[in-house]
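Every protein chain except one is present and positioned as in the full complex.
For clarity, chains are labelled A and B in written order, and residue numbers in each chain start from 1.
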Amino acid sequence: MRIAVSTTNGGLEDKVSEVFGRAVSFTIVDVENGEIKNVEVVRNDYAVRGGGAGIAVSQFLADKGVEVVLTGNVGPNALSVLNSAGIKVYRAGGMKVREAVEKFLKGELEQILVPGDPKFGRHRRSV
Amino acid sequence: MRIAVASGKGGTGKTTVAVNLAYFNGIDLFDLDVEEPNDHIFVKGESREETVYRKVPRIDEEKCDFCGICREVCEYNAIVVLKDKAYTFPELCHSCGACSYFCPRNAIEEVDKPIGKVVEISSDIKLTYGVLEIGEAMPTPLMREVKKRMGKRAIIDCPPGTSCPFVESVLDADVCILVCEPTPFSYHDLKLAMEVMKKLDKKFGVVINKHGLPFDVESKIQAPILGKIPFSRSIAEKYSKGELLFDYEDLFREIYDRAVSL
Partner (left out) sequence: MKQVTVISGKGGAGKTTVTAMFATLANAVVADCDVDAPNLHILLKPEVIETIPFEGMKKARIVEEKCSRCGLCEELCRFDAIKDFKVDEIRCEGCGFCYRACPEKAIEMVAEKRGEIYITKTEFGDFVYALLYPGEENSGKLVNEVRNIAKKIAKENGIDLLILDGAAGIGCPVIASLAGASVALVVAEPTLSGLNDMVRVIELARHFKIEPLVAINKFDLNLDITSKIEEFCRSNNIEIVGRIPFDEDLPKQIAQLKLPFEGKAGEEIIRIWKNLEEGWL
């Protein structure tokens, strides 16, 4: 199973990043029989774009065969793309990557489910 | 002559100035703050509405082979292409037309998406304003629709801020009036707005609103001062009730004359 965790410096000892779309990097962990078999850190090049960073990153992770995402927070647009791709998302903010993966495997993490329609645009609004 | 009324900082009195300026000089008024239009509170009459659209892509999944070219050419991440699904986020789309142009299978059609409405009010003067639909991220396409209805004489009430909606609202103006209130924040934002004026090569003057507040802007402003509206409780009350400032009719005629001769 391939798990992607939003991170900053990356790696198992780093903390899970609070943000998804603009996370500095993703730590991709391959798990087999409940054990971590491979760890890869990829830089998030989509963080530097304007709006829709989360949407772009989600497709990137889907292309990489990721099945599960662990992160602090994820926006409604990114979440809907992850869901369309069949990727499940779990809340793991404030933990170290290793701990987050272990807790996920034990079924202790809260799943982030589909929100309502995306309402929020990219410019300042005061309506 | 088209006169834009702007400020930088919100809450300084753009609407107060724009509405009274238009009314007492008999000029049509255009409210380009399409996210939070307020001018219609002051100008009441028979109204006519028209829904406005912009083009967004619709992907025909039967023709689509998920090649992903549309996703590649979209700068705004408004198109999602997965292994077996392709769909769009219309609210992120800028309606540039690139995706349908580059699709090798002709699988993308451009369809109308409502972005809001343009409303025209007929009263002693005509008011035209836009109301942006909730969820629509960009005010600029709707602002352009409102602007299409503008003739050679107009007073334009601009949105706050100094970023692109403000720029869009002053682009077609001949002259700008920047409204400043005597506070350090307003003065700071006035200077930013003045930079945009210089960048766009626009003639402008300043109106000081709430004159009497305890911060000196008058001596600092390096621009012609077209008029000063006093800080008064009765003006604030009339504003909160949507009333025009009949006691200050002469002042608004003077401001107009000075703006026109800049």
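We adopt the following convention: contacts are C-beta pairs under 8 Å (C-beta built on N, C-alpha and C of every residue); 3 or more make two chains touch, one makes a residue touch a chain.
Only a predicted model underlies this, so the values are computations on that prediction, with no experimental measurement involved.
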### Query
Which is it among B:M1, B:L192 or B:A223 that touches the chain not included here?
B:L192
### Summary
Touch with the missing chain holds, among A:V19, A:I87 or A:V101, for A:V19
### Query
Who touches the missing chain here, B:C64, B:A98, B:I155 or B:L245?
B:A98
#### Entry: Contact with the hidden chain (one of B:P90, B:G130, B:P160 or B:G227)
B:P160
## Note on the structure
Where chain B meets the chain that is not shown, the residues are 8-11, 36, 73, 75-76, 94-98, 101-102, 137, 160-164, 166-167, 171, 182-185, 188-189, 192-193, 195-196, 199-200, 213-215
### Query
List the chain A residues touching the unshown chain?
18-19, 22, 47-51, 72-73, 75-76, 115, 119-127
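Here, only the chains that are shown with their structure count from here on.
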### Mean-CA-position distance for chain B and chain A (Å)
37
### Query
How about chain A: which of its residues touch chain B in the complex?
46, 49-53, 55-56, 58-59, 62, 77, 81, 84-85, 117-119, 121-127
### Message
Quick check: in the complex, which residue numbers of chain B touch chain A?
### Response
10, 35-36, 71, 75-78, 80-83, 85, 87, 89, 91-92, 132, 134-139, 161, 163-165
